[in-house]
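First up is the structure itself, then whatever we jot down about it.
Left out: one protein chain. Kept in place: all the others.
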Amino acid sequence: MEAKKKVEPQYLPPEVYLSLEDIVGKEYITQERAILETYSKFSIDITGYLKKHAKDPSNIPACVVLPSTTEEVQAIVRLANKHKIPFVPFTNGQLGIANYPTKPVPTIFIHFSRMNKILEINTKTMAAKIQPYVDYGQLQADAMKVGLWNGGTPLSTSLCKISSQTALAGLYQTSMKYGTLGKNIISLKMVLPDGEILKTGSSSVDSVDDFWEYAPGPDIYGLFRGCAGTLGIITELTTKLHPWAGEKELPEPPAGRPSIRTYREDKYDHAPPPKLHRLYWVEYNDIDSEIKALREVAHSGIGIGLNAAGIYNTYYCSTTQEQTIKRTKENFFPPYNFYVICTGITSHKQLDYADKVINKIIKETGGTLLSKDHKPEVLKVLATWNLDCIRHVCGYRMSRYSYLDTWFLSGVPAVGKDAQEIWSEAINTIGETYITDRGGVDTTPFLYASDPCGRNFFTEADVYPNPIDPKSLQQAQQLMMFSIGKTIGKKIGPGITAFGASFEPLTSFFPEMGPNVHLFMRKLRKVFDPNGVCSPGRQIFTKEELQAVPPPVIEAINQLRQMNGLDPIDVSKSQ
Amino acid sequence: MEKKFFEKTLEDYKDQVWGCARCNWCQNHWGWNVKSAEYSEICPAFGEFRFFAYSGMGKMHIARALLEGDFDYEDAPELAEIAYLCTTCGACEINCQRLQDKEPLKVTECLRAKLVEDGIGPMPAHKGLINSIKQYDNPWMQPRAKKASWAKKIKLKDASTEEVETLYFVGCTAALDLSLREVPQNTAQIMLKAGVDLGIFGNQEICCGSPVARIGDRKTFVDLANRNLELFNKRGIKEIVTSCAGCYRVLKFDYPEVPGTSKIEYKVYHTVEYLDHLIKQGKLVFTKEIPLVLTWHDPCHLGRHCGIYEQPRNVLSSIPGIKLVEMERIKDQAWCCGGGGGVRTAFIEFAVETAKKRIGEAMKTGAEGIVTCCPFCEQNMSDALAQMNNPLKLYDITELVMRAI
Partner (left out) sequence: MTLKVQLEKIVGPQNVFDDQATLVKYSKDQSFVSPAKPDFVIFPQSTEEIQEITRLANQTKTPLIPFSSGLNFYGATIPSNSGIIINLSKMDKILSIDEENWFVVVEPGVTYEQLQDELNKNKLRAMIPLGVSPKRTVLSSTLERDPALAAASFEYGNDLMLDTEIILPEGDLFRTGLWASGGRPGSHMGPVRALLYRFFTAAQGTFGIMTKMALQVEYLPELREIFFIPFSSLTDSLEAIKQIQRKEIGLECFLLNRFNLASLFCKDWNIPQEFPTRNVPSEHFKELIDVLPPWVLIICLTGSPRFPEEKISYEKDALMNISSKLNINVFSTIPPLENADEYFSGLLIRPWDILKKFCFKGSVHSLSFKSPLKRVPEFESIIHKASEEHNYSIRHIGGYLLPIERGRAVHLEFDFHCDISNPEEVKQVRDLYFSCSEELIKMGAFFDRPYGDWAEMMYKRTGTYTKKLKELKDEIDPHHIMNPGKLCF
């Protein structure tokens, strides 16, 4: 048999490794090849998958360290600065932000799996102080016991760490009431890229309690939020909690529990919603009526969450690949459907009021409520959401083919139509990679209210290429790039948000953003990361890194620019 | 025709290992059921060692790299240890199946099989176990003659010569571990009292093969499976009861996955399942009160692997006086005792540490005792209790049933 080519990581100089060992202890550092492998391919990471196919070692860390305190993190960061060795903070790896440029440089991965404690739940200020490896589900479970909750979980999964969501997207199913995570952080304790410790919010002042989200004067937290771990490492954070109307625990599905023999049965997904919570599913005949209804609900003063999941219900609510494909082919779910989550925080009567309002809106906007009289079989399957709308477990239920990239747009509800237009053009130009590429966002965009009163909605197109097939991966990547390019090029309004445009290599190549976002970001990086060692090349290149971008990459992006009527970027002249 | 599991190799899981979505649910308690931050994790190995490689997802990634030749054994000196520091509790498997339609435990077992085939696995400590099975038909280095000594004072049919309706397949651990002696004794007496026509193979009972199946020695396992099946067929066994969660899983679900096996002719029950039937049929009536607050530990191979959750709870709640209080992680989301998958043999410290975590969880319920029905769990948890100097009582469910009738 022909020997396959090995992929060799770059290791640290032994003296650096030994110093790291002194910091965290022998048990909590490794450069074992098999372990390193498990830190080298992520979710939502076509680039990483392609690197695997290309036998490119640049995603494989030189070592993984597991610090247990802020002081240990600080010591690691200081050591890395001393030796000018890059480091990357790491929690789940659910969002692959592949390092760039592709030149393999020995990199220290700082995995926070040991910093997983809830340090305090303060019922008076409705706040929780936590370590970086605490996830939404954990926090929610503990908060519910004292009549509070964290206002939702991300639409990917409740396992997301709150720290990494602070550094990234942070959208909830319940953002219509509670906003995004960005609005829910009270303070961060950060180890800055140069090893200094910085606290934000009121806790930045020595004599003050940790209860208020702004520091005196200009708010540095705003810069860290969404910086994807490039401006510092969160070692503690304080997040807001909100009044919770349900019980101390989420309800159990009445069907009991599955075993590894019976997991395929839908009934295990069908728990009732929590006490004092109700879900309404509404169907529409066309997108315009749906959008109108979404806006009316968002403005109606009821509900905590509003979400049109469209075709993605075929994933969330199906337990096997076959079921997913079958339901997609059969249009099992009505294309234009959304749910409203209502709750009775004030009282039970609040729910009765919401019931009246939602029915009136349905009548006004020509929708139909899913009920025992209308598509009960669909309503039954959608019951997955009864608990997922509070604590999202099934967000990664993508079956065999992985969820590998996302293109996000945000704006007023009509942004859904922009998504339709761009995505249709993308699949008509590039071609499909999976069954849901067509008949998905091009027909029925995912739309979820992400801001109080629904001033802002998110819509997205996700791709599910076959991970074994590099051609399929490349095609999916082209679909994403095409959509991002179109969005910027057309200036139709919506922005590309969570992924893509504010990660390199796009930040530097689309100076239209802002404009001048790239210049501002570059200044921030200079201030916080003078040695360029904290997740380098991720959010913004330094000028030197920009010059080093391989010509084929520059060419590809410039083609995309020209396709959209934008002038190509001359890297040598770029500021 | 689809391959049987014991002829599958990593290659058969190629699409799964490439497609691992890294959702991380293999390390965590199914979200809806999480009741506290403290007990929100589910993977004992990740819980202890904190590197991803020890989780189900880790094995998926490692398997992918091995399949593609990204590294070789000489590049990864700790590979065998990583593969064997897994209790095969299947928590990763159930969550991944529910969400991703993928099977990290099967991948782990195929990885182990590959390591065995390539001479990298199993762990040195496992070799004694395998030799013992080969030599004595049990993993405990005990002569065959000892296998029936627990039954000396009980009048039981010899199923190898007499016709019986029900075969009591005791299992090596229950039969040979002196500290567990009461388990088979109680079981047999309860059954007899309920009028079951029960027999045992006695000295002729051979290991079901569970330990070797779990550590990836497929050759030895297939051999044992075939010998057992031959014996069952020869004796016309129609119904089997077993005391051991490991035996139960193997007899029920692994034998049909042995290459060349056609339909399994017998029905197999775990003791608790059988006791539940007897109670429901009115054949077992409790007359004595046992005023205890108890919590139930679901053995992985019985619960999560085979779906036996309600039967032991039914048995306990039909005993007068017993108040059952539940731990946070139960049924399909139960935290493993730490003993399975060859871990107790090769990594006793990790096994006992894992049991200590389970005992800590049991203590939080306020229970006076912890009840289970798997000899392996009982061995492991009693070691942990001893190390912790913990007064919590550990019961096999048959002991309580015996006391109550």
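As written, the chains take the letters A and B, and residue 1 is the first residue of each chain.
Keep in mind that, in the parts below, a contact is a pair of C-beta atoms (placed from the backbone, for glycine too) under 8 Å apart; a residue touches a chain by one contact, two chains touch by 3 or more.
Quantities reported herein were computed from a predicted structural model and do not represent experimental measurements.
Student: Can you list the shown chains that the absent chain is in touch with?
Tutor: A
Student: Going by the contact rule already stated, which one of A:177, A:270 or A:392 would touch the omitted chain in the full complex?
Tutor: A:177
Student: Please identify which residue in A:152, A:226 or A:334 touches the non-displayed chain.
Tutor: Once the missing chain is taken into account, the touching residue is A:226.
Student: Which residue among A:125, A:262, A:474 or A:558 touches the omitted chain?
Tutor: Selected residue, touching the omitted chain: A:125.
Student: Even though one chain is hidden, which residues of chain A still touch it in the full complex?
Tutor: For chain A, the residues touching the absent chain are 124-127, 147, 168-169, 177-180, 182-183, 192, 196-200, 202, 204-209, 211-228, 240, 242-243, 295, 299-302, 345-347, 349-350, 352-353, 356-357, 360-361, 410-413, 450-453, 455-456, 487-488, 491-498, 501-502, 512-517, 519-521, 523-524, 526-528.
Just so it is clear, only the chains that are shown with their structure count from here on.
Student: So in the complex, which bits of chain A are touching chain B?
Tutor: Touching chain B from chain A are residues 3-7, 28, 30, 32-35, 37-43, 49, 52, 55, 64, 66, 92-94, 111, 113-114, 117-118, 134-135, 137-142, 145, 153, 157-159, 249-250, 252-253, 256-264, 268, 271, 319-321, 387, 391-394, 396-403, 467-468.
Student: Tell me, which parts of chain B touch chain A in their complex?
Tutor: 14-16, 18-25, 28, 30-37, 40, 46, 50-53, 57-58, 61-62, 64-65, 68-72, 75-79, 82, 90, 93-94, 97-102, 105, 253, 303-307, 309-310, 331-333
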